[in-house]
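The following block contains the structure, expressed as structure tokens.
Only a single protein chain was left out; the remaining protein chains are all shown in position.
Take a look at subunit A:
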Amino acid sequence: MPDYDLAIVVEGLRKKYGDKQALDGLDLAVRAGTVQGILGPNGAGKTTVVRTMSTLLRPEEGRVEVAGIDVRTRAREVRSRIGLLGQNAAVDEELSGRQNLEMFGRLHHLGARRAGARADELLARFGLTDTGNKAIKQYSGGMRRRLDLAASLISQPEVLFLDEPTTGLDPRGRTEVWNAVRSLVGDGTTVLLTTQYLEEADQLADRITVINHGKVIAEGTADELKSKTGGDRIDVVLHDTAQLARAASLLPGEVAVDENRRMVSSSVSDRMAALTETVRALEAAGIEAEDIAVRRPTLDEVFMHLTKEVAA
């Protein structure tokens, strides 16, 4: 077990790019052995945080400790304990998957033999043994991402950073990466992942920090954050605009009516109960629905809610 309780400590981190304050006094504490999600829109500062924690950027102002080590003064020691999956594939496209992993193993000073063995082990673990000798140029997006992930695990890192691990992947590639991340969590690795997708944070993270404009605007478990935004939502689309008002009276809670889209919607706490009750109530009232859907709040809704709260 690691000799620290907090695998990542960030205090008052600031970073400026020209006139833009990318990070504006960011604080973060991640317990060892947990998965921390960083959620935010484009330009919120997610990548800057990850690059700073993984020693690619020097912190301008503030303190950053990873695995109990200061990244500013002992960057090299930090590097031997972390793995990084950046937004762009950080592998050599011209080389084969195996050549890449072996090269990274050597650069982690495993020695030639152990680097080769580790490469084979990781290829097998990520289902890439058959394509191990093909140049990465020929890999699919999902395969490339899995190889990238394998590369960031060469040294069995204590802390793993994943910067938008599934952006640009199709649903199948996304599932592949999610499964790979889940299988890591069991090993006691601390994982920090950034994402634009609430669902991804929801699926993978123990705790989620929402950031915007380089600042933390909310923090908590997925459930805690969702309850802040009023839970799931039910949308009912009708054939007949005239029935909108009656349908609205049947839905629980605060109901929004959108005449243009012939839709009423409301937030619900229990997805399945809300769905069956709504279907029954509409049937009993003789209202014909074109579409009924229960869905999780979108990131937009979480944001609108959270930023409204900050403004107020």
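The rule is short, and it goes like this: a contact is a pair of C-beta atoms (placed from the backbone, for glycine too) under 8 Å apart; a residue touches a chain by one contact, two chains touch by 3 or more; residues count from 1.
Definition applied: contacts and distances are computed from a predicted model.
> Name the omitted chain as UniProt records it, choosing among "N-terminal double-transmembrane domain-containing protein", "PepSY domain-containing protein", "BlaI/MecI/CopY family transcriptional regulator" or "Transport permease protein".
"Transport permease protein"
> Among A:65, A:158 or A:176, which one touches the chain that has been omitted from the display?
A:158
> Of the listed residues A:31, A:114, A:213 or A:228, which contacts the missing chain in the full complex?
Spelled out, the listed residue whose C-beta touches the missing chain is A:114.
> Against the chain that's been left off, what residues of subunit A make contact? List them.
Subunit A touches the missing chain through residues 1-3, 54-58, 76-77, 79-82, 84, 86-95, 99, 103-104, 106-110, 114, 135, 151-152, 155-156, 158.
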